[in-house]
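The complex is shown incomplete by one protein chain, all other protein chains being positioned as in the whole.
For reference, chains read A, B and C in written order, and residue numbers begin at 1 within each chain.
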Amino acid sequence: MDSVSVSLREAFGEKLVKIGEKNDKVIVLDADVGASTRSSYFRERFPKRFLNVGISEQDMMGIAAGLAIEGFIPVATGFAMFLLRAWEQIRNTISRDNLNVKIVATHAGLSDYADGSSHQCLEDIALMRILPNMNVLVPSDSVSVRSLLEQIIVLKGPCYMRIGRDYSPKVYTAEEDVIFGKPNILEEGDDVTIVACGIMVHFALETRRILLEDNIRAQVVDLHTIKPLNKDLLRYCERTDKVVTFEEHNVLGGMGSAVCELLSEKGFKIKRFGIMDIFGESSRDYIGLLQKFELDENSLAKRVKSFVEGDSIES
Amino acid sequence: MDSVSVSLREAFGEKLVKIGEKNDKVIVLDADVGASTRSSYFRERFPKRFLNVGISEQDMMGIAAGLAIEGFIPVATGFAMFLLRAWEQIRNTISRDNLNVKIVATHAGLSDYADGSSHQCLEDIALMRILPNMNVLVPSDSVSVRSLLEQIIVLKGPCYMRIGRDYSPKVYTAEEDVIFGKPNILEEGDDVTIVACGIMVHFALETRRILLEDNIRAQVVDLHTIKPLNKDLLRYCERTDKVVTFEEHNVLGGMGSAVCELLSEKGFKIKRFGIMDIFGESSRDYIGLLQKFELDENSLAKRVKSFVEGDSIES
Amino acid sequence: MEKALNRNQKLILSSVSRNLNYTASAFLRKLSKESGIPLSTLKLNLKILKEEGLVEYGRVGEPRPIKLTEVGKIVLELLDYRENVNDIGDCEKSVLEEDYRELLSKIRSKIVFEIYQAKMGHLPSSLSSANIIAAIFQVFKPNVTESKNSFILSKGHAAPALYAVMAQHGILDDYELAFLCSPGSRLQGHPDKRFLQEVIVSTGSLGQGLSVGVGIAIGKKLKNVEGKVVVLLGDGELEEGQIWEAAMSASANNLDNLIAIIDRNFYQMNGATEEVKMLEPLSSKWKSFGWDVIEVDGRKIDELVYILREIEKHQKKPTAIIAFTERNGGIEHIDRKAFYYIPTYVEYVRIWREQIG
Partner (left out) sequence: MEKALNRNQKLILSSVSRNLNYTASAFLRKLSKESGIPLSTLKLNLKILKEEGLVEYGRVGEPRPIKLTEVGKIVLELLDYRENVNDIGDCEKSVLEEDYRELLSKIRSKIVFEIYQAKMGHLPSSLSSANIIAAIFQVFKPNVTESKNSFILSKGHAAPALYAVMAQHGILDDYELAFLCSPGSRLQGHPDKRFLQEVIVSTGSLGQGLSVGVGIAIGKKLKNVEGKVVVLLGDGELEEGQIWEAAMSASANNLDNLIAIIDRNFYQMNGATEEVKMLEPLSSKWKSFGWDVIEVDGRKIDELVYILREIEKHQKKPTAIIAFTERNGGIEHIDRKAFYYIPTYVEYVRIWREQIG
């Protein structure tokens, strides 16, 4: 389970080329970070269908809107943090007019560990999921990236897909196992449900392993599609007493919050794990940074255990 | 209770002048909507401490940051929707550096009923409350506007205050009753707790009145300070079985979501009422629009009743 | 309100104005007999007209004569003179090549009508743009399915002017002009594609239209199709940085199919542009961003039409037209410094008379 698969952005860049081969309506837009997002692979293969609009994220979203109006399928790529520079444009043009623009944001969460707080995006799930018409996806590994990218290209309507930079422990082996809109139960268990997205799915599986040593059996759900939010999740959660959420995002407003909203009418006990409403910082390695924010499997196992056993030390 | 007090933006504009008289560090910034936000009153009184930076919201937030660095207390004003054009600037400069900038956003919610979906801001509570260091306030009437404005000016750190345009039924009589950070229990009751903010507090009180006819006794809490979120709210909610939230905002990510997050560990049953994840539209009157979105007291009473009585028709 | 008045409704409306002192049911019986239209059909349509506030009549047990409401009268007035100019789509034919005065009067009256009805909407900003939008539609007939040209009203608050021109071109029915900002109306406060498809992209938040125009222009080039993309910008709107991002993108991509028209009325919402942010030297700005620039008297529609036709034939680069206008559209007693202005009934009638005499 813990063998690292191909990097997330590599998977994205390569799959994009494959999609481009089959679908000539796909146009890729970049705001001068193509080498980093790996959208550059598409540029190399289809220079005419690739546009580096420069360091102008707002303009990029407007151009994407225009291309969608003309019947193309624009894929607007960039670092998650800087795409949010264009939040209002995404809101007022793309989302409001329900335009067929696919936004793929890389370097999300803490994955851009070196660059520090200006680059580490911990807010995008919140900002995107509250937009009407927007579909929001957070694939958990490179297999999911490929699978979901393929699916959103054919979907009509705006999509936001969030991926990290490289680190991507293997969660899936087959692309068919990841279906847009369908949460995946990866492990069964009846003491607690862990709902996770992104690379936190890997950490959820590892956490489960550690909890088993204490005889706590966790059900693990990969919520790769955060919007539309599938109500089956409610049913899945009913199998356990308590629910926890893992995400590489501020604990406010993100996936955990979406889960709270969905389950709120039913009186579940839920605890969210993520970044505790502070900014990121630089680090020379990713795992070290996750540890610092207590999002590694050992910290998580300890935190979940204490929640399951009822003494909520932290709150 | 239902007598309409002075308009929200009038209260804001007038109070701002009073504050300016006492505190010469206060500088007011405007992005060319001063006549509408009523920050123009400040301009008339203190032309040298007022700056219309033009239709450049991003630049305005940067300038505000610079003024704060120089020791001033900049108040950056504008329509809620267009201030969000500068979300990333607010995030990466103001909130990250914990700068002493006060953002006051008018025309929030549906209150700019004529202008339609491009102007009706249903996302700002979500976007602001997930920013570390940011204080988020939604005063419920003109008395609260005055009171909270005065309080945030002396507070150190960034603040976002959200107000509507005009409509402002009276909730409070004395400014002393509204204290930053402290949720207000306006009415007691033991069947359901209504947590509300903004003008929805008025509608919560009206809803309570209607529910009483059905022998449902609602506790009404004004959650004017959404961040920092006072944990006393948890205690207040414990008095009733069920909790509902009223807000003039997308039901995703906003105040209701914050309440879900706070109460999530305890297994409350919560239902959120707001705009059901769609965009606004034009109307010739405000109340009509609220009715269309089922946010008037009659619709709300019906919806709360059905939740309290356990048959959740809607979900 | 998604649809315009149908034939039967128009008939009812004009008959009501000629038939006084009938109760609703007596009126309908009479009309049915005269026209041969089934009573039930007429009944249904009358009910719709009442719901939309165009006619009023009594009810069972409380009979009152049927009559037009204030709005109903104005809608009828509009319908009437539209008949005179030979109905939808044909409007162009009736306009002499060099004499757009009548056309403009009609458009201006429609704008005033919309705003008087709604008691909201931005009259000065709409009047400022009326000529320009009229000229654009005259030359490019954009946004309808058959058209190869696209138009974006980036200064979305001039929506009433857009709607008036659209009505003039039969894209909207005149009747709908009475319903600016009404719930469910296609005429939202700002152009909204969810309600009105011909608005190709929703606007209202300033500074975004030019980027969308760049995207459409690139799209047309990728598809190898002809057609111009015209974007109308406010001068104050140029203070949004996104405009300059888009301006750079346009020249970097050699968009010789993109035209930006700047409604240069020297005022923004809260002051004069030169006092707020100093836009001059405006033409140098555009030139330094790689655009061709043409300055034109934006009060003269014939000049605008002429220039647009020239550009259509000879464009080599993205082209900015700086159109000098006045925010009162030439209606003297409206203050061109003011941003908000809702006419009273007296003013309304006065303007209406002045314009269509």
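Things to note:
The criterion applied here is as follows: a residue touches a chain if its C-beta (ideal position, glycine included) is under 8 Å from a C-beta of that chain, and two chains touch if they have at least 3 such contacts.
All figures in this text were calculated on a predicted structure; none of them were measured in a lab.
Just so you know, the chain we are not showing touches A, B, C across the whole complex. Set against the missing chain, the residues C:Asp174, C:Glu245 or C:Glu326 yield one that touches it, C:Glu245. Between the chain not shown and the residues B:Ile19, B:Ile63 or B:Ile216, the one that touches is B:Ile63.
Against the chain not shown here, chain B presents residues 27, 48-49, 51, 53-54, 56, 58-59, 61-72, 74, 88-89, 92-93, 96-98. Panel shows chain C; residues 239-245, 248-249, 251-252, 276-279, 281, 284-285, 287-290 of it touch the chain omitted from the view. Listed here are the chain A residues that touch the chain not shown: 30, 32-36, 40, 52-56, 58-59, 81-82, 85, 114-119, 279, 281-284, 288-289, 292.
Note that only the chains that are shown with their structure count from here on.
On a Cα centroid basis, the chain most remote from chain C in this structure is A. A comparison of C-alpha centroids places B closest to the centre of the full protein.
Centroids of chain A and chain C (each the mean of its C-alpha atoms) stand 43 Å apart. In this assembly, the C-alpha centroid of chain B lies 35 Å from the C-alpha centroid of chain C.
Contacts with at least two other chains are made by residues 88, 92, 96 of chain A. Counting partner chains per residue, chain C shows two or more touched chains at residues 192, 194, 202, 204-205, 241.
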